[in-house]
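With one protein chain withheld, the remaining protein chains of the complex are depicted in position.
Entry: chain A
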Amino acid sequence: MAKQIIPKKHAMPHQDPQVRAKNFSEVALGYTEELAVAEAGRCLNCKKPLCKQGCPVSVDIPEFIALVKERKFDEAAKVIKRTNALPAVCGRVCPQENQCEKFCIVGKKNEPVAIGRLERFVGDYIINKEEVIEKAEPTGYKVAIVGSGPAGLACAADLARLGHSVTMYEALHTPGGVLMYGIPEFRLPKAIVQKEIDNLKKMGVEIETNAIIGQIASLDELFKEEGFDAVFLGTGAGTPYFMNLPGENLNGVYSANEFLTRSNLMKAYCFPEFDTPIKIGKKVAVLGGGNVAMDAARTALRLGAEEVYIVYRRSRAELPARLEEVEHAEEEGVKFLFLTNPTKYLGNDEGWLTGLECIKMELGEPDASGRRKPVPIEGSEFVLPVDVAIVAIGQGPNPLLTKTTPDLETNKRGNIVADELGKTSKEGVYAGGDVVTGAATVIKAMGAGRTAAKSIHEYLMSKSQV
């Protein structure tokens, strides 16, 4: 053994759990230069880097880490940005333990290299620096991007760089998609997302907010009246699923989307300084076990709830949320009720939620997904007294646009059908991100946006040859 490997990742400085559970400032504070360089030193710079294969957009991981080790942070950023336009975002929210870090060689015997933290460090290092943006000569083609989430942002950036004129339409009053309305400030500061949006504007991308395509203009009108040559649809998975349990429309039952939108986008955490109210609740149950559930639970705590429960029908091992977020939630005092399934909401005469009836579950035989299926234990019903419940069991595709575009092929779940290059059933129309795949991840949406940008570019260039 030539070199002694430090068995653990360098710890991430964090806000104290007791303090942070009461504020909306960022939880993880980020590596210092010293910590970053030291952590980069744990990387073996493998010849066949498996970490890179685990990355949905194939960031040149060993290459950028080697540059961090040499303190060449600007160069490291350039390497990442070749494939990932938003390192400060992805470094914070990617499920690294299931992607790059899962495959890291160091991780075979020890903790893997903290690739995500290094990516975040590099992203933060350059975030306030003026970037030199290299743009191709204007092509004269106009592309419309519908939806300004990670898929739309990534697609717009690439198309602008290739010299196309890009206009982005966003239904809400703030661009950014889930990055702005869903993921809370304490996990992803909005200033970082805003920075990326400002960069796009600097590249000449026009952003029209308050513009719902399908309502204000149909897809056909974008082509015929607005003169676009191609359109990218990145409209996301914005429709909340409910469980259809009795009492679901009682006051105090929120979808996670509503709860988080009120807090993040509308800044209800500053009510009445900001005008949008939110029902805080003394005891709060969050239904589900993904990132959305963790975000809702931790937001409820910060708003001042006394007790917050995650109600999840499987066990801890199956929680789909990022490990780091589960740990953060636990540290902050969120209580987990595993193997517990809600059966109905209880309310009072005025229509307010008073409790959640649940049933205990046990793990039975493996189901189609290979996971052991939770089955209810008969007679184990109990009532969890809560005055707010937040449903975080998933989201479906936003129907606004597809409803008004009958000639755009969708599948039975309402997702837009697109091939691996992002091409839809409609000429000149491309799609990617959650609206195609169903609720997935930021990096996958960005990857899809970039793939579509490439396809759109080829489509436009082939048009000019005709």
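In the analysis below, a residue touches a chain if its C-beta (ideal position, glycine included) is under 8 Å from a C-beta of that chain, and two chains touch if they have at least 3 such contacts; residues count from 1.
One rule holds in what follows: contacts and distances are computed from a predicted model.
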Can you tell which of "Quinol oxidase subunit 3", "Dihydroorotase", "Ferredoxin-NADP reductase" or "2Fe-2S iron-sulfur cluster binding domain-containing protein" UniProt lists for the chain that's not drawn? "Ferredoxin-NADP reductase"
Out of A:136, A:191, A:377 or A:417, which touches the unshown chain? A:191
From A:267, A:344 or A:372, the answer for touching the chain not displayed is A:267
May I ask which residue of A:8, A:129, A:173 or A:224 touches the chain that does not appear here? A:173
So which of A:16, A:34, A:134 or A:350 would be touching the chain we can't see? A:350
Since one chain isn't shown, list which residues of chain A touch it in the complete complex. 22-25, 171-173, 181, 185, 190-191, 209-212, 215-217, 238-240, 242, 244, 248-251, 254-255, 257-258, 261-262, 266-267, 269-279, 302-304, 350-351, 398-400, 403
